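A single protein chain has been omitted; all remaining protein chains appear in their positions.
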Amino acid sequence: MKVQTAPSPTGQRGHLRLDATIASSATVVGPFEAQGPLGPLFDRVVQDDLCGEKSYERAELCLLRGAVELLLDRSEVSATDVDLLIGGDLLDQITTTNFAGRDLGVPLLGVYSACATTSESLLLGALAVTSKAASTVVCATASHHLSAERQYRFPLELAVQRAPTAQWTATGGAAFLLGRNDEGLARIVAATVGTVQDYGLKDPNNMGAAMAPAAADTILRHFRARGQASRDYDLILTGDLARAGLPLLEELLGEEGERPAHRLQDAGVLLYDPSQDVHAGGSGAACSALVLASLVLPRLRRGELRRVLLVATGSLHSPRSYQQGETIPTVAHAVELEAIV
Amino acid sequence: MSYLLAFLVGGALCLLAQLVMDVTKATAAEILVGSVMLGAIAAGFGLYEPFAKFAGAGATIPLPGFGFSLVSGLIKELPKEGWVALFSGAFKATGAGIKAALIFGVIASFATRARA
Partner (left out) sequence: MEPKEYRQRVKRLEPPRPIARNALWAFVVGGVICLIGQVVQSGLMAVGYNQETVKAPTSIIMVFLGALATALGIYDRIAKFGGMGANLPITGFSNAVVAPAMEFKQEGPIMGTGARIFQIAGPVIAYGLLTAFVVGLVRFVIMGGKP
């Protein structure tokens, strides 16, 4: 039986018009991230990598839960007022998020798109608010350098030399409170869901290069749907192409006539100082969320930035798919933020 | 003199392995497996024994020396034990190192934890 389908309501597949407010945000980071250039802007710094826990996986849970609890606390919202918690992390079966759901007792939607999880959860949260299916939504992501190393790479004490294109998973958690308030940090007005791209790259030590085409595709689709160009934005924040992927994205956009120049910045480049020896830069589900919450949202709130496109990118491989010689599929989700005035 | 030779030859083997890794972009594991196999093959042709005599620890401490020990131990047992030595010989020369690593590994796992 042929099913009748209607054309996309926005005229562009995967493009969403949204109306939600980011009312507040909260960040918790590890000591190493606190030493970076954004260090003073984070809300809380945990004393050590273990966060007082017995494993790095539990430490990651401590970061995510800590960010959500801080968010609820400073927003004076109780967990029982939260309609939905949408979040994700990098560990197998997104245990960090699921365990946080158990601890917080909030209706939970766990999502995964690797380091694109930040914009995926914001996009879904804003969608729930826009549709009036929910009025108070918390979006949260976390990652931990050491739990990610354990899962994706090698034992911590193993003698390994890292490639210059390798990225450093950020240790931290960030949470955002979404609603329909008239006041807050910024408004989410539109989003574009990414299509999964695969240009046949296989090197997990150069994820920036694998993800740049996904970022370019999503940015261009978003511009087309909105009738915009890069000059309409004060900031296009990708996360996390790092120093290896950002020049590739610039070239890909340039070929389509888009030259955002200084407007285009990357969370993986901003989070750490080059002297911190993080190779190409930061990555991880928390990386773009930390930069968004600490640097970008306050500037939107102060009106220093008017319009921002958050384009979080994710590498969708697993250690097993890599060992079996599979290429790295990647995705980028864009969320358009506007200053509230 | 033996100290200088150990430094120079051992260093040169490591330099060579590093060059191959950086140029071919092979993984460290591939390079290590390849070095053991090359050491074993060289030993089979009788080339490693004089090399080890010449360079001392410079030849026996790097991983090709492990391949050499596997083969020389096996060859030594062949006349005594015949075909059985094909299965038992290699561990006789290298067992001490492997067992030491295992024991120290388990002890370390009890005594300390992995960190950044």
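A and B are the chain letters, set down in written order, and residue numbers restart from 1 in every chain.
In the analysis below, a contact is a pair of C-beta atoms (placed from the backbone, for glycine too) under 8 Å apart; a residue touches a chain by one contact, two chains touch by 3 or more.
Just so it is clear, the model here is predicted, and its values are computed rather than measured.
Q: Quick one: which of A:4, A:47, A:161 or A:324 touches the chain that's been left out?
A: Touching the chain that is not displayed is residue A:161.
Q: Touching the left-out chain: which of A:38, A:178, A:248 or A:286?
A: Answering carefully, the residue with contact to the hidden chain is A:248.
Q: Could you please point out the subunit B residues that touch the chain left off the display?
A: On the subunit B side, contact with the omitted chain comes from 2-3, 6-15, 17-19, 21-23, 28-29, 31-33, 35-37, 40-41, 43-44, 56-58, 60-63, 65-67, 69-71, 74-76, 78-79, 82-83, 85-87, 89-90, 93-94, 96-98, 100-102, 104-115.
Q: Suppose we count only contacts with the excluded chain; which residues of subunit A make the list?
A: Interface with the chain not displayed, on the subunit A side: 54-55, 57, 150, 154-165, 198-201, 206, 209, 213, 244, 247-248, 251-252, 255.
One rule holds in what follows: only the chains that are shown with their structure count from here on.
Q: Let me have the rounded angstrom distance from the C-alpha centre of subunit A over to the C-alpha centre of subunit B, please.
A: Computed from C-alpha means, the inter-chain centre distance equals 46 Å.
Q: Using the touch definition from the top, list the residues of subunit A that touch subunit B in their complex.
A: 32, 49, 145-146, 155-157, 160-161
Q: What part of subunit B is in contact with subunit A in the complex they form?
A: 28, 114-116
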